[in-house]
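The complex appears here minus one protein chain, its other protein chains still in place.
And now, chain A:
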Amino acid sequence: MANEEFSDKENIIVPEDARDEETELSEYTGHPCCNPSHALHRFFALIFMCLLGFGSYFCYDNPGALQDNFIEDMKLTTSQFVYLYSWYSWPNVVLCFVGGFLIDRVFGIRLGTVIYATFVLIGQIIFALGGVLDAFWLMVVGRFVFGIGGESLAVAQNSYAVLWFKGKELNMVFGLQLSFARVGSTVNFVVMEHLYKLVNKTYQGYMCTGVVLFIAATTCVMSLICGIILGVMDRRAERILKRKTSEEGEVVHITDVKDFPAIFWMVSIVCVAYYVAIFPFIALGKVFFERKFDFSPENANTVNSIVYIISAVASPLLGFVVDRVGKNVFWVFLSVLVSVGCHALLAFTFLNPYIAMCILGIAYSMLASALWPMVALIIPEYQLGTAYGIAQSVQNLGLAVISLVCGKIVDSSGYLLLEVFFLACLCVALITTVVIWILDSNTSGLLNMTPSQREIYERNRLAAEMLEREKLMASGSMSDITPHDLLQPQSDFHIRNRYLSRIGATLPSHYNVNAKGHAYRALR
């Protein structure tokens, strides 16, 4: 990719380090799977990226898979059992944001990933220790530590995906990561029961629970190892590709959050309003299918989990489609609209719910693979960890609150009203999507472009920046300020450049517009 990009710019100005990159790249003649600019190498990294989250998704649902055993062995009440989940999710309303910010500002992605993976591992070990020692409070502490790592690790995973795949197969990678999360959780539900029975031959009671959890912790060790390997690979790729890291370019500040574009906040709203109609619905779905459609418990479970099963398969495929076609806003709009239809079918007809749930599964996968990459298109890379952290925090908050609300709605007013509530949420998502569409088409229209349009747009933008820089260098007179310039939006960066060149200061190398290009890397 890099070769082509730079040859286009040769007729303008090619900065020193970019020339170096070109030479070094052309010199690198290793095997494709070791060549960081080759697709094969990227997919090699993708495997580690997916496995990175496997441990945390696997262990997250350990209590769910062993619910009865937990309650019996540790002598818990149901409300105590719920703590194991609430002490994971509530702190993450804030911690996701902090975690994302720390990746951008302090740790950097490589170190951050390793640190969060370590937190996950330590958390799981404390959790298991709580089992072995029959100390419930220790288990809760373990879940809390696990939570600190778990959600922030997901943010790191997103950031890695963007770093390696933006402008290439990003949508598909997001889809793939989603499906891996599902696989992790599903494998957990399948394996843990058997594992428990196996261990129960040697250990009994809380000891057994503890030992099983220790065994589950090995998946976290694997994830940690993946994190380290990924860090090494990323370091190497950075060296070879001369990719700039955030320490050299702009640095994120906590106050940058208030300057995030409106579209980003809209995406966060869609995120909450849409996911609310999926996760809490599935949590309450089993009884709904039993009651309304007279399904047996097993059948109700199957139809309830079909959304997850479909998303595991369909997410990467639909992500691939979005990669080819672009037009993310359109896909999001379509998914929300189809989901409205599905929930309407469930609410107002007695049509076999398999139909509605299958379509819902596809719509959900489509949304997940089209929505999340949009954040990467509107937020510069050096703020991306923070942005994903915020989006996930907002989502966690929304889900935690709405789950409670949903329970109350069912108890007081039944499932019809619950469905109506979900429809209302989806309508909020729909309206917000339309607003995003309007805002986007009023500005650059970047979100709804096809990949080739995006590429042209990026090139033009880079060229325009280059042109401005040239003008700045040219003279100190007023003649360089054309009416056209005054009409253009002025970024801090440009104003500062203009000022520095006026007073005759030499521009630092990282003020070079090309070098800043890493923040808005070309999309293709």
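We adopt the following convention: contacts are C-beta pairs under 8 Å (C-beta built on N, C-alpha and C of every residue); 3 or more make two chains touch, one makes a residue touch a chain; residues count from 1.
We take it that contacts and distances are computed from a predicted model.
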{"item": "Candidate names \"Exosome complex component RRP40\", \"Elongator complex protein 6\", \"Mitochondrial inner membrane i-AAA protease complex subunit MGR1\" or \"Lysosomal protein NCU-G1\"; UniProt protein name, chain not shown", "value": "\"Lysosomal protein NCU-G1\""}
{"item": "Touching residue (missing chain; options A:71, A:187 or A:410)", "value": "A:410"}
{"item": "Chain A, residues in touch with the chain not shown (by the definition above)", "value": "273, 287-288, 291-292, 297, 340, 347-350, 398, 402, 410-417, 420-421, 423-425, 427-428, 430-431, 434, 437-438, 441"}
